[in-house]
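The following block contains the structure, expressed as structure tokens.
Every protein chain but one is kept in place in this view of the complex.
And then chain A:
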Amino acid sequence: MLEKHARLMHFFNSCEEVVGRKRLQKMIFIMKKCGVPFEEKYEFHFYGPYSEELTLRIEEMCNLGFISEAMEEKRNYYQYRYNLTDSGHDFLEHADIERPELGGYISAMNEKSSRFLELVSTMLFFEHLPKEEIEEKVYTVKSRQNYKQEELEEAWAFIRELRPVS
């Protein structure tokens, strides 16, 4: 029952707390691209890979009481903080799912900003293209973000580092 939800709960359990919806979206996408069996379907929305399924699944888990969502008011926006609840822990304990080790991915991504994760996820979205075309795509679809070449280099290094992590 609810295996896809349970996989996400395993993620929340592995990272204790996630702050920010965009960050959450990008983390799941990056791990998916690293072979972690998340099944949420991503599409390219105006500013990067985004999964409506993930958004809805998070809402469902909040409504069911499996994860808690706290909204914090920041200067120009609201920020959301997610935690696995006791019910979520209980559900997860009995769920019949694979439980891949996510600690390596999570600690690597937690050291990075949302802006950086947005860049990495965009590059991974276009990974079927040659390197030069990927970079060209980033400059086209992310023109407002003004990514510098050094950031792209850092992102390439990060992807190389992340992929062997298991």
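In this text, a residue touches a chain if its C-beta (ideal position, glycine included) is under 8 Å from a C-beta of that chain, and two chains touch if they have at least 3 such contacts; residues count from 1.
By our rule, contacts and distances are computed from a predicted model.
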item	value
Among "Xanthine dehydrogenase family protein", "ABC transporter permease", "HD domain-containing protein" or "Lipoprotein", the UniProt name of the subunit that does not appear here	"HD domain-containing protein"
Which residue of A:Ser14, A:Ser68 or A:Ser87 touches the chain not shown here	A:Ser87
Positions on chain A contacted by the hidden chain, ascending	1-2, 4-5, 20-22, 25, 39, 41, 43-48, 50, 52-53, 55-57, 59-60, 62-66, 77, 87, 90-91, 94, 126, 137, 140-141
